[in-house]
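Structure first, commentary second.
Note that this complex is displayed minus one protein chain, with the remaining chains in position.
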Amino acid sequence: MADKNTTLQELKDIVKAFSKERDWDQFHTPKNLSMALTREASELMEIFQWSGSKESFERVKEKQEAVQDEVADVLHALLRFCDMTDIDLSEAFAKKMIKTAKKYPVKKCKGKPLKYTELDN
Amino acid sequence: MADKNTTLQELKDIVKAFSKERDWDQFHTPKNLSMALTREASELMEIFQWSGSKESFERVKEKQEAVQDEVADVLHALLRFCDMTDIDLSEAFAKKMIKTAKKYPVKKCKGKPLKYTELDN
Amino acid sequence: MADKNTTLQELKDIVKAFSKERDWDQFHTPKNLSMALTREASELMEIFQWSGSKESFERVKEKQEAVQDEVADVLHALLRFCDMTDIDLSEAFAKKMIKTAKKYPVKKCKGKPLKYTELDN
Partner (left out) sequence: MADKNTTLQELKDIVKAFSKERDWDQFHTPKNLSMALTREASELMEIFQWSGSKESFERVKEKQEAVQDEVADVLHALLRFCDMTDIDLSEAFAKKMIKTAKKYPVKKCKGKPLKYTELDN
């Protein structure tokens, strides 16, 4: 599988089948899956806990397999959330990009790492 | 866009162009992006903070737009992380699924919400 | 030590000495400590990942030692953050309680688990 030719639906279907086989639907409520997602994300973060910000690129190379495993776990939890809640993730993404682009107009935030609430009006 | 016909690469390219236009590469280190990812996940989680586990399905309907926005933000941060670190997310996912399937054999964990370290040997 | 007769300063001093002995000040920036704090909190949360909300009281008993270890780790990270940033935690707490009480007037939020932004005006 490669990003170039894998659709989100294909991955969603794998995640769905995996849980179905284990009879895990009963545990996979939106609340629980949002917790799992946060926890997986924090496990990825832990890898960079004590690295400097720029040095964290080096860290990715040192911990290549762990990093790849953690991003995969995050994706798994996210897809499972969308599967159980009937959310089309690509559609949600496309809609949100329009909002985000409005919140962060190029002119105002070019080269600035501000939150949109901190941008001058 | 729809999950059925959208590849991960297409979404990654959108995220890349978005950041490039804003000259944000300088801030998008693995460390910072892992923090952003965790924060976005916790914002999704906040929506279900006080709901019961099963009631959280109801909550998704009440807060439909917020939920969709938050899953989109999580995906955005995740894709951006993979873009900046040259990780093929689909490939990482496929590899990890094999490991996860081994950690959680159907026989042992069917209908059980245990962590693999808690499964009987 | 017991909550009844232990001050926050006493705990802060223990944490400070612990890090000093290990020459860890150099890693303990506010950014890094806020990451550690989030991660420790998510480790506590993981214990309750698949429990129902009410069943989580039972889970505390089953996992007593793990739960106590995790709350201790959270406190450790929090005190270390306040130590490195010269924040008097009790003072910050007292000030914030006044704000929180205003945000959540008893009349409006009695028996309601709403976020203050969701309270009717």
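All chains are identified by letter, namely A, B and C, in their written order; residue positions are counted from 1 within each chain.
Everything below uses one rule, namely that contacts are C-beta pairs under 8 Å (C-beta built on N, C-alpha and C of every residue); 3 or more make two chains touch, one makes a residue touch a chain.
From a predicted model like this one, the values you see are computed outputs, not experimental measurements.
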Considering the entire assembly, which residues of chain A contact the chain that has been omitted? 35, 38, 42, 49-50, 52-53, 113-115
Chain B positions in touch with the non-displayed chain are 27, 32, 35-36, 38-39, 42, 45-46, 48-50
Interface residues of chain C toward the undisplayed chain are 1-9, 11-12, 14, 18, 21-24, 26-27, 29-32, 34-35, 37-38, 40-42, 44-45, 47-48, 51-54, 56-57, 59-60, 67-69, 71-76, 78, 81-82, 85, 87-97, 99-101, 104, 106, 109-111, 113
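FYI, only the chains that are shown with their structure count from here on.
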To the nearest 5 degrees, please report the angle of the rotation taking chain A's Cα atoms onto chain C. 180
Just give me the whole-number Å value for how far the CA centre of chain A lies from that of chain B. 3
How far is the middle of chain B from the middle of chain C, if each middle is the mean of its Cα atoms, in Å? 26
Each of the following residues of chain B touches two or more other chains, namely 35, 38, 42, 52-53, 113
